[in-house]
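Note that one protein chain is taken out, while the other chains of the complex remain in position.
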Amino acid sequence: MENEILDGKFKVKTPVFEGPFGLLLRLIEERKLFINDVSLASVTEDYISYVNSIEDMPRDEIASFISIASTLILIKSKSLLPGLTLLEEEEKDIKNLEDRLKLYKLYSELAIYVKNNFGKNIIFPALESKKSVLVFLPDERITKENMMLLAQELINKIPKKVFLPKVEVKKVVSIEEMIDRLTERIHKSLNMNFKEFAGVGITKEEKVTVIVSFLAMLELVRVGVVHVIQENNFEDIIINKREEITEEVISVIEE
Amino acid sequence: MQLESKIEAVLFFRNESTSIKKLSEILKVSKEEIGEALISLKQKYVDRGIVLIQKEDEVMLGTASEFGDLIEELQKEELNKDLSKASLETLSIILYKNGASRADIDYIRGVNSSFTLRALSVRGLVEKVSDENDSRRFIYKPTFELLSFLGVHSIEELPEYFETFNNLNKIKENIEEPAKEKDSNEI
Partner (left out) sequence: MQLESKIEAVLFFRNESTSIKKLSEILKVSKEEIGEALISLKQKYVDRGIVLIQKEDEVMLGTASEFGDLIEELQKEELNKDLSKASLETLSIILYKNGASRADIDYIRGVNSSFTLRALSVRGLVEKVSDENDSRRFIYKPTFELLSFLGVHSIEELPEYFETFNNLNKIKENIEEPAKEKDSNEI
């Protein structure tokens, strides 16, 4: 069943337009993982580089992708840095993301039934009877003025072309801002200046590189390639062999 | 068995008197088979609210005559009911666009207008005609009676007609674009 909706539509690396959950679900299912914090952390880089590669997408759509990206980065950072304390709101976002994704998966699978049955065996109502008595029964409210006012009211009621989802736009406006915010956020709680290590991002691409390098560095810390000393949560992190690390990290990113 | 049910479905849907010849064409069986099926169908309708009425070669479904009073009351009620705001809105679109398809009206109102159109037709305010350009489409037009009730000889005499007509026609373009973009990209 699942393959039907996946087949053709969600092919790997195809720049198909889809919502953030469709993309996330695809990345997780490609890896044959269940939906949880571990699998979400493992698809974070792919998700971010996909979002970074999107062009020609309406602003409100991009906003919904970015809002999810920032939650993913938090999940990733948390999984790599157990010492990182999250705000209550951040914890809530993380917990909700998992649940929302499960709900999305459930409904997108049910959507297959809708797709398969829609228009297949239609139940038709009877046509309008043609023999009905021909009468003319107007209403005193049908006047030239009322008709004009109603038509003009309809014209004014028409929604404007672009809808901006208020909530999500308020949270994040661009991927640059999101990354700035998170960099600042993680930097503060770790008291570590990784700008020195990964360079200062100015353009959108550079900023994305900063965060991706940072995540990659943390990954290396986790697997023990790099030795990081952090005495206390809020003290400086001392990274050993800084020169070499930079090269290693760069080669990881390039892969 | 099956044939009776098929006839029943066809008659119910068409909701008008239908010849046995027409039924035999639609269902691709002989007129004799239709005739036999009609006999057993009639028996099924004994003591029901719907009856099968046959007049020579023509058949149709109707309400049982014993409920005549009930139906008459319903008919009166339908005609005396006040027109809803939705119906009046729909009527204003039909007037100011000088005839509109259901799809046009639905687009402008943002909701489906089947029932409101029906209420307007029943009262003789609008009439449904085939679109000259596309026979599969229907256009709802104001009736002559409606125009004379409004005291105009032609649609153009309605207040601010040309401006409103243009604005209504612009709406469709505005709404259609983003909706289409979404559909084609997401499939």
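Residue numbering begins at 1 within each chain, and the chains themselves are lettered A and B in the order written.
As a working rule, a contact is a pair of C-beta atoms (placed from the backbone, for glycine too) under 8 Å apart; a residue touches a chain by one contact, two chains touch by 3 or more.
Only a predicted model underlies this, so the values are computations on that prediction, with no experimental measurement involved.
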* Sole residue of B:Lys21, B:Lys76, B:Arg137 or B:Lys170 that reaches the chain not shown, by the stated touch rule -> B:Arg137
* To do: Just the residue numbers, please: which parts of chain B touch the chain that's not shown?
  => 1, 4-15, 26-27, 44, 47-50, 61, 63-64, 67, 70-71, 73-75, 106-107, 110-112, 114-115, 118, 136-138, 175, 178-179, 182-184, 186-187
* To do: Kindly note down the residues of chain A that lie in touch with the hidden chain.
  => 9, 18-22, 60-61, 64, 68, 92, 95-96, 99-100, 102-104, 106-108, 110-111, 113-115, 117-126, 128-129, 159, 163-168
